[in-house]
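Yeah, one chain of the complex is gone here, protein chain that is, but the others are all in their spots.
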Amino acid sequence: MFDQFMFVGLPYVALFSFIVGSIVRYRCRQFSYSSLSTQFLEDRWLAWASFPWHVGILIILMGHLVAFAMPGLWSSLMSVPLFLLVVEAIGVLCSFLCLMGLIILLVRRFVDAKLQAVTSYLDIIALIILLFQVCSGLSIALMHRWGAAWAPGALGPYLHSIFLLKPDVSLVVDMPVFVKLHIMSACVLIMFFPFTRLVHALSLPFQYFVRAPQKVVWTNTRAQARFEKKEKYEHERRLFLKAAVGVGSSIILLSLGTLDKFLSYFLKQDTTNSEQSHILAKKLQHLKQSAAERELELERMRQSSIFVANLSELSRDRGKYFIDYLMRPALAFIDEEGYPILLSAKCTHLGCTVGQNVDKDGRILCPCHISYFSIKTGEPSEGSPAKEPLPHLGWEIRDGQGNILVEQDSAGSRKGTLDEALKNNGKLYIAKRFS
Amino acid sequence: MRAVVISALLLFVYQVQADAYPEFQRYSKEVSGRPIDCAICHKNSDGPEGLKHGQIGSLNSEELKALGAARRAFKPGANVKNPILNEFGNSILNQLGKEKILMLRQHPELLSAALDPTSDLDNDGITDAEEFEDGTHPLNPLDGKPLKLFKNNLKKNRFDIFMLILATGFGVYGLSNALLWLSSKMEKKE
Partner (left out) sequence: MEDKKNKFQIFLEFMRERLPLQKMNFETMVQKKEVPIHRMSWAYYLGGLTLLFFIIQLVTGTLLLFYYQSTVSDAYVSVEFITLYVKSGFLIRNLHTWSSSCMIFCLLAHMITTFAMKAFDRPREITWITGVLLLMLTFAFGFTGYLLPWHQIAVNATKVVLQSIEMVGQYLPGSLSTFPTYLKELIQGETSVGQATLSRFTALHVVILPLLFFGVLGLHLLSVQLHGMSQGVDKPTGKKEKFFPIFIIKDFWVWGCVFLGVFILAQCLPFESFSAYPLFEAYNSLGSTPDGIKPEWYFYFIYYPLEMLPFWVIMIGQVVAGVGLILTPWIFKHTSRKVLGMIAWLVTAYLVIITVFGPQIYEVVKGAH
């Protein structure tokens, strides 16, 4: 019941009072739309009070307006942590300025004799409500931090519901105490608005920005000359200020951006566990590849001959892959008589590994750009992109004890013959002396 | 010992069917003008045959079983993981099934139409089917037709670009005024 009154009844009463009150006051007592400034009565304290108060509250109100009018844009801006921090910092700073201003404004009315004479109850009430508003706002900022991020989402719908005449109190009942107090006192302030001097906020001097500059004409030439010199100096100063502001903001923005983007470059990268294991697995795979290559290299440096396969394992139409002394992939076949055929499998076109299957014409295929090579001669067939033949490799056949029984060099000259026993037990080797 | 014999036998039996499908590669190269390699669907850029990582010769018995299961996935939606295919290759297999893929070998131009038009595995803003036609890698977010990538990244990074435009704008404004200030100062001197 209390909530219904405070968050449905009170807002509409306040809005009604504000709108009707302001219009009626304007129509009946137009000249009362004044800030009733006491500057000519007491100006020193006023300077320290009025300026920070106005600067602070205008910035805060601007922030509230943008956040509630454009919640989408605001939320996406506030999702950048740096921006959120800057906005919240500005908000707290401005509330301190407002507090300072309000307290001085209030105190000076009680302390100065001339001011006491012109102070009315409504002035004090207005100041106290404003003070309460700022304090409750500051408490929210301190106790329920990052309001710039959660407020549009949490309170925006409530405000919209009020203005769309579909008030929904359920959107605010669960709010913390200070938030509710802040909303209630805002309504009270709006309600009292047309009855206090706060109406001066409605008379904004927009014309000042667009009226033509007034030309001053002096009555004597010396004063005129002095004035023109001052104008020129001021013009120069304006240019300097514009330049300084432009370059200064540019440098600030660039520094913020560089800080934001590049500080995180140097920190430990926050990768998920699965990403870390993926990276490490890839590194390990590359290392293993490197290690395997180096082991092969070492073997080829140390050994004068390297085992390829048992003769009985080789076939006529399916080659066995191995790595030769020049670290190239190579293939081993057997011909009709049982003698091995060894050729380099590094395609002479662009280096792809040639396939191991022999077709009915005795050719193997490099799949990358479709080159066919005869395994007997190594020559590429007509129309293949490869032009050079695949070189043949020299080989040795040893028995179980390691004695070389048959050998053939890379040119094809053979020593020794193969017998049936050797065809079954023979071991095929490549030799450094043939490379 | 038995496991070795069985896997060797399996290897031998399946080697008969062990062909990659170069028709798709040839088609994509023709259409896009970009030379692609087997890595578009396979784990190893040299294709499925051989002893290296991602090729059939390097699989252990677990993986060989998975390979067998994947080779039997004739219908779509089988949810298999072929160890010699990458994510894109497996996504094609699971979306279409081996039967349809074998049919599409004769008509590779129909592959991109058959794939899911919304799937974008590398999240670069270009769908996988489009990347196949363009000859760019569907799993590499930095690979794509330059203009498309540029437009998508422009959208993704619009905040940073906007801030830099703002900073440059301020800087240019400031520097222009500095020039005016300096020239006015120098006129005064003369």
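General remarks:
A and B label the chains in the order they appear, each numbered from 1.
We adopt the following convention: contacts are C-beta pairs under 8 Å (C-beta built on N, C-alpha and C of every residue); 3 or more make two chains touch, one makes a residue touch a chain.
Owing to the predicted nature of the structure, the values given are computational and were not obtained by experimental measurement.
Note on the undisplayed chain: of the listed residues B:31, B:66, B:114 or B:175, the one touching it is B:175.
If you put the hidden chain back, the residue from B:64, B:78, B:121 or B:149 that touches it is B:149. Touching the missing chain, out of A:170, A:224, A:264 or A:377, is residue A:264. Listed by residue number, the positions of chain B touching the unshown chain are 34-37, 39, 45-46, 52, 135-137, 140, 142-146, 149-150, 153-154, 157, 160-161, 164-165, 168, 171-172, 175-176, 178-179, 182-183, 186. Interface residues of chain A facing the missing partner chain: 250, 261-262, 264-267, 269, 271, 275, 279, 282-283, 286-287, 289-290, 293, 323, 327-329, 347, 350-353, 368-369.
In the analysis below, only the chains that are shown with their structure count from here on.
Measuring from the averaged C-alpha position of chain A to that of chain B gives a distance of 24 Å.
The part of chain A that touches chain B in the complex is made up of residues 76, 80, 232, 235-236, 239-240, 242-251, 253-254, 257, 261, 285, 289, 321, 352-353, 355-356, 367. Listed in rising order, the residues of chain B touching chain A in the complex are 20, 22, 46-47, 49-51, 53, 159-160, 163-164, 166-168, 170-178, 180-181, 184-185, 188.
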